[in-house]
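Everything on this sheet refers to the single structure shown next.
Of the protein chains in this complex, one is absent; all others appear in place.
Chain nomenclature is as follows: A and B, assigned in order of appearance, with residue numbering initiated at 1 for each chain independently.
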Amino acid sequence: MTDSFVVNRRAVVAGLGALPLATAFGRPALAQGAADVPLGMVLPFSGATGSYGPAMKQAADLVVAKVNGAGGILGGRKVKLFIEDSETSATASVAASKKLLEVNKVELVGGFWGSPEALAAKPVILAANKVQMLSCAANAVTEGDTKGLIYRLQAKSSQWGPAGAKVMEKIGAKKVTVLAQQNPFIVAMVEPFKAEMAKIGGQVMDVVMYNPDQASYRAEVEKAFGPEPDAVFVLPLLTDMVSIAKEIFRGGFTSKVVSLGTGADAEGKFLQAVGPEVAEGIYHLQPSPPIDSPSYARFVKEMGAPEGTVFLFAGNAWDQVCITVLAMEHAKTQEAAVWTKSVREVCNPPGEKVDDVVKALKMIRDGKKINFNGAGCTCDFDEKGDSINRSFYVQLIKGGKNTPVGVVS
Amino acid sequence: MIAYLITITILVCVAALVGLALNLQWGLAGLVNFGVVGFVAIGAYAAALLAPEIGWLPAMAVSAALSAAFSAGLALLAIRLEENYLAIVTIGFGEVVRLVILNEPWLTNGALGIADIPRPFAALGDAVGGDAVFLVFAVALVALAFVTLEGMARSPFGRALRAIRDDATVTSALGKNVFALRVRAFAVGGAVMGIAGALHAYYLTYIDPGQFTPIVTAYAFMAVIAGGRGSNVGLLVGAGSIMALLEGTRFLKDFITVIDGVQLSALRLGLIGVGIVLLLILRPQGLAPEPRRRTSDVLPDRTTRS
Partner (left out) sequence: MAVQLFFNGLVTGLLIALPALALTLIFGVLKFANFAVGSMVTLGAYAAWVANVRLGLPLSASAAIAAVTVAAAGVASDQLVFERLRERGSISLLVASMGVSLIIENVCRFAFGNASRGFDVAPSRPIRWQGIRINQEQITTAAVVLVCLVLVDALLRFSPLGRAMRAVADNASLAAVRGVERRTVARLTWALVGALLGVAGVLSGLDRAIDPLIGWNYQIPIFAAAILGGLGSPLGAIAGALVIGVAEEMSALVIPTNYRQVVSFAVILALLLFRANGLFGAKAARR
């Protein structure tokens, strides 16, 4: 057994050693053909964050269809999108990413709603020299060596926290408590929030943490709202926010509630689940998509959502595909290590502003310098791949509707 | 494709180690352990925290020792319990471990997890070459565990455990120290689970509490049931076929697009449930059953009687 194994292993290693050479020679020939350009995404469809995946998949599928319908990229080649379930699990995401990279030969592994999934898949994707695009918030993902291959379309945790404090200032809340789920996206917000509160002369009286998947949140709500603070900064995901909001309402608490779009909006799912009465008076913030632009309105319509829906993650998935095809067109290759250098070229100013991906592709072909603005953000990136110029859009739920309060940055 | 298969095989190795450990505890000794994931997590975190300090191999040894110590401790407290109670105590233990690693950031970095865990053999070559060497190491570990546990199963210790599983009262009457034997079985199983956890941490190079959910335990049970309780060969077959089933469904949706992602994931997990139930009903002896005759081949399962 051992002998044959050694032989096998040698054969495998030799074969693998030859692989990069083969691909290096094979690529140009391939690029001239009409083969599809494979892209991949790892999205959550099951587990604790399973409710966020479907809209992202829908958006990505839509934009791929749009690009292909308009003649594809790189001289008529079609984009083919492969989507894997992250199972809200880092382990599953590694297997999924490997499958995308090695079997489907994707140039982009995008999606990544959750930070643990992104952190676990990061070494795998970087080792393959492909691009990783994120819709998650934990600072750690873009820290360390990113080889210039990582782009985050979401705001970082450390940006969310201070934004929350500014909302507190806006609504005149001085004494506040924090009620937060123990997860990597949220825990990184708490300290920056406290620091910013101190700066604006407020006081954080208590931080109440809870675990995902609890049977009830009665005791936690009691603890956070019991001391009657001016406002409570509630940092949830969707499922727990539905329970917590019910608890707050039934408890008859009077403190104001400032929450996150991840929980208290979730692209309209929150209101659907709790109804207008329970949701009344809850403030929530999220990194703002270009709400007023016609292209965003078009995006909402294409998603089949009611007018004015603020998409938080679906827009990220949409933009990930857009940025990738634009950068590929700009670099005139599907090779990730090459087109990653084009990402800032097509996304950051200066350049003619454009938000329609088909139009943008055409402009690139015409040799124009463009500045792409997406459906989820302006898509401008710093050298670490974090998106810059993030402002947060604050809404108040009133009469069963999200009503804009303003923008903080 | 090859690199993907290497990844899957390494994950199978981790699952196989966990399964082998559970097969000793539950298959051979009849001790149900629904807290498998807790011991794997302890091993993984010990390895992740210690590897940068003392090197990966010593850290792995500590993982095994620590996990074994926790196993022995839990066994000392709870092993005398009737199995329905042992089941819930162990499930609770697994939950407590998860809560502690989630809520003690000074030690475990909490929900953010531990990134950049040094991977053994990373220095040897590029990612693919490194993976291949890692695979050899993982397979070697499984082989080592297999040989050790198989040897144990054939030893007087293993025979005593099997006798206890089949009839504890008689074994006790024959002068065996049932309690001590059970604690030992639990501890050895814990050590192997700890090693599996360390291997998992080294391969992924990133761990977080979300990786250690009860589904890990469910897969381990499925592997043992599929392979046949008490059979180590069967366990390897079982662990391999479950991973093949799970990963195989990934390819399904590249071709079938009628169901959405949520439904597909529900289908995958539901199929695991169907698999457990069908195997229990149709092939209780497993795919590769324990070879030797035992009392329960002749008599109904008596482990529940006390």
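Here is the rule we go by: contacts are C-beta pairs under 8 Å (C-beta built on N, C-alpha and C of every residue); 3 or more make two chains touch, one makes a residue touch a chain.
Everything numeric here is computed off the predicted structure, so don't read it as measured data.
Touch, as defined at the top, links the missing chain to these shown chains in the whole complex: A, B. Only one of B:1, B:54 or B:99 touches the chain withheld from this view, namely B:99.
Residue-level contact of chain B with the missing chain is found at 30, 32, 77-78, 80-85, 87-89, 91-93, 95-96, 99, 102-103, 168-169, 172, 218, 221, 225, 262-263, 265-267, 269-270, 272-277, 280-281, 284, 300-304, 306. Of the residues in chain A, those that touch the hidden partner chain are 45-46, 48, 50-51, 54, 182, 208-211, 213-220, 222-223, 226, 238-239, 242-243, 246, 249-252, 269, 272-275, 277-278.
Note that only the chains that are shown with their structure count from here on.
Each chain gets one centre point, the mean of its Cα atoms, and the points for chain A and chain B are 34 Å apart.
Across the complex, chain B is touched by residues 5, 9, 12-13, 15-17, 19, 43, 45-46, 48, 50, 53-54, 57, 82-85, 87-91, 94-96, 98-99, 101-104, 114-116, 119-120, 122-124, 127-128, 138, 140, 144, 182-184, 186-188, 209, 211 of chain A. Of all the residues in chain B, the ones that touch chain A in their complex are 1-4, 7-8, 11, 99, 102-103, 105, 110-113, 115-116, 126-129, 132, 136, 139, 200, 204-208, 210-211, 213, 215, 247, 250-251, 253-254, 260-262, 264-266, 268-269.
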